[in-house]
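A protein chain is absent from this complex, but the other protein chains hold their places.
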Amino acid sequence: MKARPVAIVGTGQTRHRKARPDVHQGEMVQEAVNLALLDADLSWDDIDAIVLTNMELFEGRALPDLWCSEFAGGLGKPVMKVATGGTSGTSGAIAGLLQAASGLFDTVLVVGWEKHSEGSTQTGMSLTDPAWDRHIAAGAIGNFALSISQYVAERGVTGEQAAMVAVKARRNGALNPNAHVKDAGITVEKVLASPMLAEPVHLLDMCPQSDGAAALIVVGGDKTRRYKNPAWFRGSATRHDQPYIGDHDKRMVMMRTLRSAAQEVYRKVGIGDPFKEIDIAEIYEPVSYAELAWYEALGFCAEGDAGKLIESGATQIGGDLPVNPSGGVLCSNPVGATGVIRVAEAARQLHLKAGDYQVDGARRALVSGYGVYTWSDVLFFSAERP
Amino acid sequence: MQENNSEYLFSSITMDLSWNTDVGETMAGFFQRLKAERRLYGTRCSNCLRVYLPPRPVCGNCWQQMNDWVELGEQGTIVGKTVCYYEILDSMTGKPRTTPFVLGLIQIDGADTTLNHFVETPDPDHVSIGDRVETVLRDTLQGNVGDIVHFQWLGPPTTSSQGSKK
Partner (left out) sequence: MVYRAVRACLDDASLTMPEIEAVVTASADLWDGKTASNIAITEAVGAVMKAETRISGDGLLALMHGAMMILSGHYQRVLVVAHGKCSEADVDAVSNWCFDPVYQQTLGVTDSQALSLQCQAIKMRAAEMTGEESIGALVRAPSWSDSCGLTVRQGDGACAVVIEAGDDGIVLEGFGYDLDAHYLGDRDLSRCDGLARAAKRAYEMAGLPDSQTDINRHYWSLRAALQLPPWAEAIGACSFIEGLATLPNERHQIQWSGLPPFAAGMQRLIAGVKDLRESPGSDRSLIHGCHGPAGQMQAVCLLHSDGGPC
């Protein structure tokens, strides 16, 4: 069966911030949804179905879709909530794209949000395996640092090279009005001088926790015709994996999920050389070192060459393959929305609406999602209709 | 969005929920063996022969139910390591753990997976990947994961400690 072509034609994001005390969760959702509708020139009545994404334990709400969907215009409509940890946003976007591709709905709204300031993230993170992980609640940073120590030992990347990722992100973020963390004047020295959290990870190597929401409008069939630059959905792949950190042999080096998902998407879309054939990538990098590891897993460079790739400047805006021109996760991270933001930023590049961080000639965009210890989503969009 | 910090109303709600999680047959088997023998056990997949710690009922790689228990060594090797400077609450005492503390990914002799756990050492900076550690259990075992207190750093591998590796 040939898939029905669908495209993203509108995006909307809140200004992601450390805290948004002026709005409740539902109002924050509504803000992003209204902006997306405005962008796509549609009204609430045009929406046929809604996919929501949020990690409920971070705020301590149970099934928050029951309450918040009304603010997304969901009353009396088919509504589902997708939640898969960090990949929630990309999984929700895939779900919305597939629902529109099914032909049952012409216009699907995807909206993700998180209001970290309302809850305790340490509680949210620690309720994984109650019998095991909860006891050793050393937090995400320590677990990242453990895997990074293996990556550094294997590949020899340096703290300077990781800091260059953080510098690129915060400088890009300074061009993006929605970004939570931005710093146009940041330097490698400043990153390395920031407090050491867990060797070799400095404070400025890490992503923040943000309040924010992001929305996408997906359309299929005749509804796509009125749009000038739709971001056409070309394919996606998802890989989940075993539940404990220690199940993954050198997880950051191997990252078998992301490798396999990327290979599947490249095969579907017909990409032989990702570095040459992709114009822009929005990838889920929770920590600077992860971006380097993901370069290798996504095939942007040869194994072990990630350090050289960041040094070359090729992944900056204006380079051969700009990665996270929006500033990425290192600048804004409202978990349930983070994956939706990646998709929205990739779509904005193809819509040619990315403003100060628009990548010239962006026609093919790659998105990756990351969650739990190794779960991965990969999506591909193009300016060309499939 | 308002960027000023005028007064906002908050609805303060404290979460006070508890769950009585069933640990499941496999984890119960692990704790029973730990209590009876003061030894760690893993489960082995009869298909790929991978030995899992923490033990679990199903090998996800083969989607195969596991019934074989394998006795594991008392020592292990550090395969990933970090020194942490941020504060966390010690789940045993409820008090902040003194910083810096060392976390390791530890491969127990006989297991194919690794554990993330605390490494006790006099000098955090001298801990390296490849070093050997020993499991420290609490004196009176209670049959839960708190029974594993930490891993004591032993130093770089010597011929004898490497020899004990299965």
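First chain written, first letter: the chains are A and B, and each begins at residue 1.
Rule of thumb we're sticking to: contacts are C-beta pairs under 8 Å (C-beta built on N, C-alpha and C of every residue); 3 or more make two chains touch, one makes a residue touch a chain.
As the structure is a prediction and not an experimental result, all values here were calculated from the model.
**Q** For the full complex, which residue in A:183, A:205, A:241 or A:291 touches the chain that was left out?
**A** Among A:183, A:205, A:241 or A:291, only A:241 touches the chain that is not shown.
**Q** Can you work out which residue in A:91, A:161, A:224 or A:382 touches the chain that's missing from view?
**A** The one listed residue touching the chain not shown is A:91.
**Q** Using the document's definition of touch, tell me which of A:107, A:224 or A:257 contacts the absent chain.
**A** Missing-chain contact among the listed residues: A:257.
**Q** Where does subunit B touch the missing chain, residue by residue?
**A** Residues 11, 13, 15, 17-22, 56-61, 63, 65 of subunit B touch the chain that is not shown.
**Q** Residue by residue, what part of subunit A touches the chain that was omitted?
**A** On the subunit A side, contact with the omitted chain comes from 1-4, 24, 26, 55-57, 60-67, 69-70, 74-85, 91, 94-95, 98-99, 101-104, 124-130, 235-243, 256-257, 260, 371-372.
Here, only the chains that are shown with their structure count from here on.
**Q** Under the stated contact criterion, what part of subunit A meets subunit B in this complex?
**A** Residue positions touching the partner: 14-15, 17, 20-23, 31, 60, 119, 122-123, 129-132, 134-139, 141-143, 145-150, 153, 195-201, 241-247.
**Q** If we count contacts the way the header does, which residues on subunit B are in touch with subunit A in the complex?
**A** Within the complex, subunit B touches subunit A at residues 1-2, 8, 10, 13, 15, 19, 21, 23-24, 27, 52-54, 56, 60-61, 79-86, 88-89, 91, 103-105, 113-118, 129, 144-146.
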